[in-house]
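First comes the structure, then the notes that go with it.
Excluded from the complex is one protein chain; the other protein chains are retained at their positions.
Should a chain be cited, it is by its letter among A and B, assigned in written order, with residues numbered from 1 in that chain.
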Amino acid sequence: MNRKEQIIEALLFLCGAISVLTTLGIIAVLFFQTIEFFSEVSLKDFLTDTQWTPLFAIKHFGILPLVTGTLLITLIAIIIALPIGLSIAIYLSEYSSKGVRKIVKPLLEILATVPTVVYGYFALTVVTPFLQLIIPGLSGFNALSPGIVMGIMIVPFISSLSEDALYAVPSSLKEAAYALGSTRLQTSLKVAVPAASSGIMVSVILAVSRAIGETMIVAIAAGQQPRLTFDPRVPIETITTYIVQVSSGDVPNGSLEYRTIFAAGLTLFVITFILNNISFYIKKKYREQYE
Amino acid sequence: MNNEQVKTLKNNAFKIWAIIATSIGLIMLAVLLIKIGMDGLHRLSFDFFTALPSRRPEQAGILTALVGTLWVMVTTAVFAIPIGIGAGIYLEEYARKGWWSSFLEINISNLAGVPSIIYGLLGLEIFVRTLHLGQSILSGSLTLSLLILPIVIVSTREAIKTVPSTMREASYALGASKWQTIWMQMLPAASGGIMTGIILALSRAIGETAPLIVVGALMYVPFVPKSVFDSFTVLPIQIYNWVSRPQAGFIINAAAAIIVLMLITILMNGAAVILRNRWQNRVKW
Partner (left out) sequence: MSNIKKTSTKRQSEIVSAESTTAINEKLLGKNPSKPMKKIEIKNVHCWYGDFHVLRDIEMAVDPNTVTALIGPSGCGKTTFLRIFNRMNDLIEGFRLEGEVMIDKKDIFSRELRVNELRKKVGMVFQKPNPFPKSIFENVAYGLRVNGITNKKIIAETVEHSLKQSALWGEVKDKLHKNALGLSGGQQQRLCIARAIAIEPSIILMDEPTSALDPISNSKIEELIYDLKQKYTILIVTHNMQQAARVSDRTAFFYLGDLVEFDETKTIFTNPKNEKTQNYITGRFG
């Protein structure tokens, strides 16, 4: 009996340990391959070269074009998602009735469950042609269209988490503002939003981290051409799409080209790891504040 | 206009903007659904489901992709469900409060935030190359299992947390052991929440494309996989493949395949929502 309990506990411990092994595995795989990569390419070239052409005859290994491509797309996505997501959050928490919130919230969350290839299809076949009508000279593949679509995709991340944060603001604070004759808008912007600011920040950071890691929308609609530019009208490539591009081709295992995807992956991992941990830190501080 | 009127005006203006903002997302969703419906609905036929991929768009079908998706889902579930529930139980019931449990917790939150393509790189090195499983269904499912593990773990923990501690005490007081208490009381009482989490996690896995491409799922598979060691493709990759082609016929195929994929995802999410509501309403302690 006791023996059986011990075996079960050991098995459950193993299940828990798998999550740790996963993390260790990710770090080990990325590091080992990246170290091999840097035995052939200097760190200086990697960080300062302005071209990324590992698959060409004349090879350049500057990560910058991929990083700027990633940042550009993320920036566009946040410019779209932040005002929309935050307005929705304020509207749902401060204006709408309970009934409206109960219907709208899950509907918006559908946006987050749509597979990303579907968004890619949407960006390529609907948004890009539409934008081409407005913006002359917009290339068929560009950063703008997938950026906008990604923005729509991450709206529920911002609206849901921000709404939770706004909702958690003690109603006594809001009532004090109303008692002084504030309108709902004034109360929301001057009392509720500042009080919920750390929660809102967490939602934005998580949305950014999600946008940086997003792959398929960009792979389909942004053109897969690494280019050091902040012009949203031309084709670009992000870190994630480069990995997909190499993986769908025939790059031999163990070659330098093969290792580039791990160096790119490590860059991506480090960025999202830092962002995620900033958000955990804020969340933890914010929780202590209220308890 | 006096100050009061300006205040009211601004307030009303915001209200209108907020309603527009809320609608933008929903309108986009509607446009998306209408667009894929218009593009792809007429392409859906019996043949589309039973045909192998082809160079000619009008003869191509999704059979191999659909079967591949089913294979990957079932094997992913086989790995992820027991391990995820086990880890959730361990964290909630066994791990002592202290550095180890907070380390595990931070670790799982971090894993949940790792971009899915990174899991692809992990799977490529560990499963495909080191363990020599090749570019097989098994490698793909193991990779996806690790990807959705944090979702299963977190929902298991949340579901167990909702079971009142008086259940645990009542069971212990009758001489039940720790595992008997968990297996016979806690898990059945938490099953609704755990099931909901599992369905959501699997519906996430069904839509994943990037990690499977990295692990080596193929773009073009002219045969139906017969075992977990076969190479494979899945619906999202088939869609990606078709979207990437210049011919209009393939775009239509992509739209039709998207309808199938969306139906599966919506059905799964709907089931999860219904399950969650029923579970929450059924037991009121």
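Throughout what follows, contacts are C-beta pairs under 8 Å (C-beta built on N, C-alpha and C of every residue); 3 or more make two chains touch, one makes a residue touch a chain.
Quick caveat, the model's predicted, so the values are computed rather than measured.
Undergrad: Pick out which of B:41, B:184 or B:248 touches the chain that's been left out of the picture.
TA: Residue touching the absent chain, from the options given: B:184.
Undergrad: Where the complex has a chain not shown, which of B:106, B:176 or B:219 is the residue touching it?
TA: Of the listed residues, the one touching the omitted chain is B:176.
Undergrad: Pick out the residues on chain B that sit against the missing chain.
TA: Residues of chain B in contact with the hidden chain: 97, 164, 166-177, 180, 184-185, 188-189, 283-285.
The rule we apply is simple: only the chains that are shown with their structure count from here on.
Undergrad: Indicate the whole-number Å distance between the mean C-alpha point of chain A and the mean C-alpha point of chain B.
TA: 17
Undergrad: Spell out the residues on chain A that touch chain B in their complex, using ranges where they run on.
TA: Listed in rising order, the residues of chain A that touch chain B are 1, 4-5, 8-9, 11-16, 18-20, 22-23, 25-26, 29-30, 33, 83-84, 87-88, 90-92, 95, 104, 106-108, 110-111, 113-122, 124-126, 152, 155-156, 183-186, 206, 209, 212-216, 219-220, 240, 243-244, 247-248, 253, 261-262, 265, 268-269, 272-273, 275-277, 280.
Undergrad: Residue numbers of chain B touching chain A in their complex, please.
TA: 7-8, 10-11, 14-15, 17-19, 21-22, 24-26, 28-29, 31-32, 35-36, 39, 82-87, 89-91, 94-95, 103-104, 106-111, 113-122, 124-126, 129, 146, 149-150, 153, 177-179, 203-204, 206-210, 213-214, 216, 219, 236, 239-240, 243-244, 251, 254-255, 258, 261-262, 265-266, 269, 273
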